[in-house]
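Excluded from the complex is one protein chain; the other protein chains are retained at their positions.
Chain naming follows the written order as A and B, and within any one chain the residues start at number 1.
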C-alpha cells in the first residue's frame, strides 16, 4: 500500500464549498449521546441533519435523503430494525451510507448485527482501531467504546476490510488513515482534545456521510471530513482551556471554516 | 386578518415574571436531539422540565403537570403511545398542551399520527412553514425537518388550521407569525443563528407550554415565547462568533432576561 500524506488542500476546499452549496439532507440513525453534537456539527458545515429511527419511517426517509449514517452506539432491538431498513433501502436506491460500528469490539450482539449490515454495501466504514480490528475478524475488544489499539496497529485489518467489503475504511486515531484497500491517505493532527469530548468520532461519521451526499466519492469524502475536523480542532485549541470551551470554539470554527 | 406588529412589551415582561414566580412543571415528550437544550432553556426561563415518555407513566404525569409538550421529532411506536396517552389526559383534565409536528411534511406516518392528536385539542401548534402547510393539508414536504416554505407563505394555511382545530398556530421562521385564525401577531427578529443550532425550534415549543402552564392564554403564551427567544437571540449575537458561542450566550441571556 502506498501512503499519501496529505490530500490536496484545494480539493478539500472545493468539496466543502460544494457541500455548503448543496446542503445535503443526511438521515442519521445514531446514538442518543452524540445526537445533539452530530446535528450541530452537520449544521455548522452546511448539511441538513434529520434523526429518524422509527422502523416505519426509516426506509421512506432514506429514499429522500442524500446520504445515511448508521451508528450503533446505543443500538436497541427497535432501532436495529430501523437501521436495517435504512441500510437495505440505501443499497437498493443507491443512496450512499456510512457505517459506524461503535463498540463492536466489546459487544458481540452488535458486532453480529454490524457484520450483517455489510451486505448492504456501506460506502464508508468509520471506526477506531479496536472497532475496525473487531469488524475485520481480529480479537481486539477495546475498552467499552474506546480503542485499545492505535489506528496504525489496525491499518492492515482496515485495508483487508476495505478489500472484502468494497467500502472505504476510515480509521480514527491520533492519526487518521483512510483506505480503499490499495491506497492509504494519512490525515495527521487529530487533536487529543477530540477524544476528550463525547461524540466527536460519531459526528465525523456523519460529516463523511454529508460529503458523500454532496457527491464526493468515498475516499475523498472520508479524507475531506477528517481534514476539516483536524483543521478546525487545531484552530479551536487556541481558544480553549479544556473540553467545555474546546467544543464551543470547535463548533464556531467549523461554521466559519470557509471564511 | 389584521396583523399586529408587536405585542405590548409590558405584557411580555409581566408574563415572564409570572412564569418565574410559578415555575410551572412542564411534561415534555420530545425528541432525543433537543432534550438537553429544551430542559436547559426551560430551567433558564424559570420552569421545571421533566421528560417522561413511558406509556405507563405518561397519563399520570400529565395529570400533575401544569403543561405538556408533544414533539414528534424522533417519534417511535413506543413514544407515540405515550404521547397519545398524554394528549388524551391533557384534554380530559384541562391541562394545556403544545403540539410540535416536527418533520410531518416529509414523513407520512407521523403526519397521520399528528393529525390524529388534533382531536385532543392542543392549545398551540408550533411548526415551520412546511410543517404547518403539511398539517393543514397542503402538499409542501419540506426538506427533512427543515422548511422549504417561508413562514409568510404558510400564513393562510396557519390561519385555516387555527380555525379548524381551535388551536393557536405559531409559525416559526425569519419572522414568527402567531394566529388564532382571526388575529395575527408578527414577531420580527428571529435571528438566523437560531436556525444554525439544533433544537431551538423544539425549545420554543416547550417555552410556549411553560407560558401556558403559567396561566397565559394561547395567543399570548406563543407571542411571549417568541418575543423572549428573539430578544435573547439579538443580545446573544453580540457575544457570539458562531453557533457554539451563540448557544452559550443565549442560555446566559435567557436566564438573566429580567435583570
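Definition applied: a contact is a pair of C-beta atoms (placed from the backbone, for glycine too) under 8 Å apart; a residue touches a chain by one contact, two chains touch by 3 or more.
Small disclaimer: the values here were computed from a predicted structure and weren't measured.
S.K.: Out of B:13, B:36 or B:175, which is the one that touches the chain we can't see?
M.R.: Looking across B:13, B:36 or B:175, the contact with the absent chain belongs to B:36.
S.K.: Of the residues A:46, A:103 or A:218, which one touches the chain left out of the display?
M.R.: A:103
S.K.: Can you list, in ascending order, the chain B residues touching the missing chain?
M.R.: Its contact residues with the unshown chain are 23, 25, 27, 32, 35-36, 39-40, 43-44, 48-57, 60-61, 64-65, 78, 247-256.
S.K.: Take the complete complex as the reference. Which residues in chain A touch the chain that isn't displayed?
M.R.: The list for chain A reads 31-34, 36-37, 73-78, 103, 106-110, 141, 143-146, 196-199, 240-245, 247-248.
Keep in mind that, in the parts below, only the chains that are shown with their structure count from here on.
S.K.: Based only on mean CA positions, could you tell me how far chain A sits from chain B in angstrom?
M.R.: Measuring from centre to centre gives 32 Å for this pair.
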